[in-house]
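In this view, the complex is presented without one of its protein chains, the others remaining in place.
Entry: chain A
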């Protein structure tokens, strides 16, 4: 399945609430996640999405 711009945007949107509440989830397991860790995780996710978009995105000719 091709990663269209629209699908990428929706994925980014859904990553936001997950990132925000990541610390709560970690808290259930007695892990105190600092804000900066969450920022890094979200950043890594966005970077990954970016790479995937380059590989399988609309403009690319790789079949998904």
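Note that contacts are C-beta pairs under 8 Å (C-beta built on N, C-alpha and C of every residue); 3 or more make two chains touch, one makes a residue touch a chain; residues count from 1.
In this text, contacts and distances are computed from a predicted model.
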Out of "B(O/a)3-type cytochrome-c oxidase subunit 1", "Methanogenesis marker 15 protein", "Nucleic acid binding, OB-fold, tRNA/helicase-type" or "2-oxoacid:ferredoxin oxidoreductase subunit beta", flag the one the UniProt entry gives for the chain missing from this complex. "B(O/a)3-type cytochrome-c oxidase subunit 1"
When the complex is taken as a whole, what residues of chain A touch the one chain not shown? 1, 4-7, 9-10, 12-13, 16-17, 20-21, 23-24, 27, 35
